[in-house]
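Before I ask anything, here is the structure I am working with.
Shown here: the complex without one of its protein chains, the others still in place.
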Amino acid sequence: MNTTERGRALSEELNPGMEDALNERYGHLVPGMAEGVVDFAYGRQYARDGLDLKSRYIATIAALTALGGQTKPQLKVNIAGGRKAGLTQQEIGEVIWQMALYGGFPAAINGLNAALEVFEAE
Amino acid sequence: MNTTERGRALSEELNPGMEDALNERYGHLVPGMAEGVVDFAYGRQYARDGLDLKSRYIATIAALTALGGQTKPQLKVNIAGGRKAGLTQQEIGEVIWQMALYGGFPAAINGLNAALEVFEAE
Amino acid sequence: MNTTERGRALSEELNPGMEDALNERYGHLVPGMAEGVVDFAYGRQYARDGLDLKSRYIATIAALTALGGQTKPQLKVNIAGGRKAGLTQQEIGEVIWQMALYGGFPAAINGLNAALEVFEAE
Amino acid sequence: MNTTERGRALSEELNPGMEDALNERYGHLVPGMAEGVVDFAYGRQYARDGLDLKSRYIATIAALTALGGQTKPQLKVNIAGGRKAGLTQQEIGEVIWQMALYGGFPAAINGLNAALEVFEAE
Amino acid sequence: MNTTERGRALSEELNPGMEDALNERYGHLVPGMAEGVVDFAYGRQYARDGLDLKSRYIATIAALTALGGQTKPQLKVNIAGGRKAGLTQQEIGEVIWQMALYGGFPAAINGLNAALEVFEAE
Partner (left out) sequence: MNTTERGRALSEELNPGMEDALNERYGHLVPGMAEGVVDFAYGRQYARDGLDLKSRYIATIAALTALGGQTKPQLKVNIAGGRKAGLTQQEIGEVIWQMALYGGFPAAINGLNAALEVFEAE
């Protein structure tokens, strides 16, 4: 299985329909963009060995929180993904609040708000 | 044990001598700053329940990598801390490289360079 | 008076009810988070000697503007706080517009928009 | 023609009415701010020799995308400006998607969303 | 006195020789850049009414600290400028450490290091 196939399998498991949705929304403007996401983000990153999926979501939730609220849609997608990968609500809350130390208090509070929105929708 | 004592115990375990070093370097300019770090960063964050220490270091290494190389000294301190908490070199490499997706390729490559410096010093 | 009590007194003066509101919204997810904000942000920062409160709000408004619009809710809270601490609308406008030099023109203009929203609500 | 006049001529060509709009919205709070934008941003930057206007918009669209979605209003203004300066929708899509490498995937996707909104309004 | 002359007078007072130094270093590559700095940064920002110079330096030191250590040379220049404008070492230390709340602990500590370097050179 090459990286694209491996990425497609994982992306379908974690975010069913995502590749099609990207293609439909962005494909006419940036042809091949969806396949690039599947191959690189999923096939060559999340599907790699050496770090379990729960830890990968911890890393992503931490980074998007610290980078600030402008990535709120993606933060919410990854909080939901982390829940599927087995993270508890508490673990996610802890990761986000710890980011007060690195991204500042406003970023951490905005991150908690994103988490609450995801948890309320569960 | 209050948060300051709990933080002091953990900070001494993870970074022996850090509180004294902060006091000596910054205490004349910002009195009480070292105790604030011990109480808030260690006692009220890293020493919290709900997330194991390895995961906390994954979150921190991810965030500092994504925020960019300007925090290289702190990134290196936390990579070393993560090693003490039980993360393998491979796990740390995976966390950092995954940040190519969120902080960009230059940030991820700068993060790998920081990790290599820590690993070479081991 | 310890740092938590000192922080609580100041936070109640500047943002009455904030600690309770944080507890109600985030306490089930991140227990103790509200006390951490009160102790560290208020007791160990804003309540410190060595810099008057007006200057502290100038620093905060400047930083949140330069960091970009993703912290708009917190920027608005701090603009309102700066007004309570005695800053004029003009002084706040000057601080924000000066940030064109450091955070860029879009960040400064977004900051002015936040200020106008606060001033209109006065 | 001094830098203010040169800036005014170009700003009126690219964004008719902008100086008046800035004056009306911000002039009471930050007197002279609109003239500063006209003089510095247009007269001393966009109106300079040495780089054609299309390339200047490529640079701006790239930077605002990489800096993240908090500058979405300004990103949309500059995407529309780039279209007036002769950039195709495809060129703009390419610039934005390339920013996945430098500002991360979420920033690039948020940038594409801004572009789609501008293109739909054309 | 127009904005360029007003800016030149203030920049010569605060940073004697700066315009010439900028011209010599960057003028062959970006003609007029030094005058743009003098006119916009000094004449249209720092020389404005409505906020005293000490407060302007507080704002700048806060922002550059929060934005992170990549602007260390400029942070040091502005710390030295703030000292000239009358800020005490303690006030500057307070401004910088407060940024732990907004730019994170690593950014604040890097800012303190920049301040110590300036103070040691005094």
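A, B, C, D and E are the chain letters, set down in written order, and residue numbers restart from 1 in every chain.
The working rule: a residue touches a chain if its C-beta (ideal position, glycine included) is under 8 Å from a C-beta of that chain, and two chains touch if they have at least 3 such contacts.
Bear in mind the structure is a predicted one, so any value in this text is a computation, not a measurement.
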| item | value |
| --- | --- |
| Missing chain: touched chains present in the view | A, B, C, D, E |
| Hidden partner chain, touching residue among D:A9, D:A63 or D:L116 | D:A63 |
| Full-complex contact with the absent chain, from C:L10, C:M33, C:I61 or C:L101 | C:L101 |
| Contact partner of the left-out chain, one of A:G17, A:G32 or A:G86 | A:G32 |
| Chain A residues that touch the omitted chain in the full complex | 3, 32, 36, 39-40, 44, 48 |
| Touching residues on chain C - with respect to the absent chain | 66, 101-106 |
| Chain E residues touching the omitted chain (full complex) | 25-26, 29-30, 33, 37, 41, 64, 67-71, 73-74 |
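Here, only the chains that are shown with their structure count from here on.
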| item | value |
| --- | --- |
| Other chains in touch with both chain A and chain D | B, C, E |
| Inter-copy rotation, chain C to chain E, in degrees (Cα atoms; steps of 5) | 180 |
| Counterpart interface for C-D, drawn from C-E, A-D or B-D and sharing over half of its contact pairs | A-D |
| Distance from chain B to chain A - Cα centre to Cα centre, in angstrom | 23 |
| Where chain A and chain E are represented by their mean Cα positions, the distance between them in whole Å | 38 |
| For chain D, residues contacting two or more additional chains | 68-70, 104-106 |
| Topology of the chain contact graph, where touching chains are joined (line, ring, star, complete, other) | complete |
